[in-house]
Each structure stands twice: as C-alpha cells, then as structure tokens.
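Take a look at the following structure, please.
Note that one protein chain is taken out, while the other chains of the complex remain in position.
The block that comes next holds subunit A.
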Amino acid sequence: MTRAALLVLADGRFPAGGHAHSGGAEAAVRAGRITDAASLESFCRGRLHTSGVVAACVAAAAALGVDPGQLDRAADARTPSPALRVAARRLGRQLMRAARATWPSPELDALASRFPKGAHQPVVLGLAARAAGLGPLDAAYCSLYEGVSGPATAVVRLLGLDPFDATGVLARLSDDMDRVAQEAVETGERVVTDGVDVLPARSAPLLEIGAEAHAAWAVRLFAS
C-alpha cells in the first residue's frame, strides 16, 4: 500500500468529473433542508450512513477483485432513482478515463471495454484503487470522503457558506468515516465468499426523490 497514491486518488482535484456534481446538496438547499453548517453536517452524516455505506462496500469489494459486472448490477438494484444511476455511471466513466491515464492497467482496460459508457462510480473506484496499488480500506475511505466532500464544496458555492465552516463539518465526520470504512472492508470480504447479496441496501428516500426532481430543473448549477 502506498500512502502517496491514496492522496492522489482522494484529492478533490483528481480530474474525474466530480466538480460538476453536488451529491444531492443542490436539491436539499433548494428544499430548505440545508441552510447552514449544522444542517450541512446532518445532511452529510445521513448520506454517509445510507448511500455512503453502500458505495463504500461496493468500492471495497471491487478493490478485493469481485466481478465488476455483478457489483454494477448490485449497485443498480440499490439505486432506485434513474437519475442517480445515470449520474453514477457518468461519474464512473469519467473516473475510468482518469484512472486509466494515471495508473494504466489491464484490469481497467478490460473494464473500459466491458462498460464503454461507464459502470457505477464505486465499482470503478475500487478497480482504480487496485490499479494504484491500494487496498479495500483505501477504496472505502475515498468513496466515503468523496461522498461528503462533494456536498460540502457544493454548499460553499450554493450558499456562500464560510469555507472554514464547511471544512470543519468534514473534520467532525472523521470518526464516522473511520467506523464506516472498517465496516465496508468487512462487508467487502464477505462479498468475496458469499456473493453480492450480502451488500447492504440502505438508502435515503429524500436523496432519491430530490435527485429525480433536480434532474428535471431547467436551471441548475450542478449536474446532480
């Protein structure tokens, strides 16, 4: 495991398309559910323990070498909103391009020819971690961190929230992220032996509903 490679993959500047997505924050801001740092923190915590857990488990399992096709279908089944499925595959495709250019690997090439229009982002993330010489825990951390740093950055832009407050929110979520990342690795290991059905299916209905509404807006800052 190389710690430096983890920093490269986890860096918000890694050019994989994330900057255009708010992780549901734009819809939540419009609905009045995020208005300040405290409500941003609740939003992120909720995300972390629902769709965040699922994504982290998928990423960890992919990093352990579980078949990406099975993981992609499992992720589909756990993402009721079609708009979110489209966003997840678009981000997966963008990450695939960046990862192939950064850590060329036959596994990523195979993924790209199997899913030319993209697999769910956490699946690609797990394989990108493998290609970078990282392990399932790293993949889980990247997934979780991205899942909360995306909304935090978006809310800085959407509400003019003080960027120091937004970063404080992320710091306060660290313990939760540590715990969930461990769980994700344990689940990933169980997927290796017992198959994808042991993946959790937690979801946040408001994120799903919000994503559908957001996709139909004529004027929006973020793609999702």
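Here is the rule we use: a residue touches a chain if its C-beta (ideal position, glycine included) is under 8 Å from a C-beta of that chain, and two chains touch if they have at least 3 such contacts; residues count from 1.
We take it that contacts and distances are computed from a predicted model.
The chain that is not shown carries the UniProt protein name "Urease accessory protein UreG", picked from "Urease accessory protein UreG", "Putative spermidine/putrescine transport system permease protein", "protein-glutamate methylesterase" or "Isoquinoline 1-oxidoreductase, beta subunit". Think of the hidden chain as still there; on subunit A it touches residues 13, 15-22, 69, 72-73, 76, 85, 89-90, 93-94, 97-98, 100-101, 109, 112-119, 154, 157-158, 218-223.
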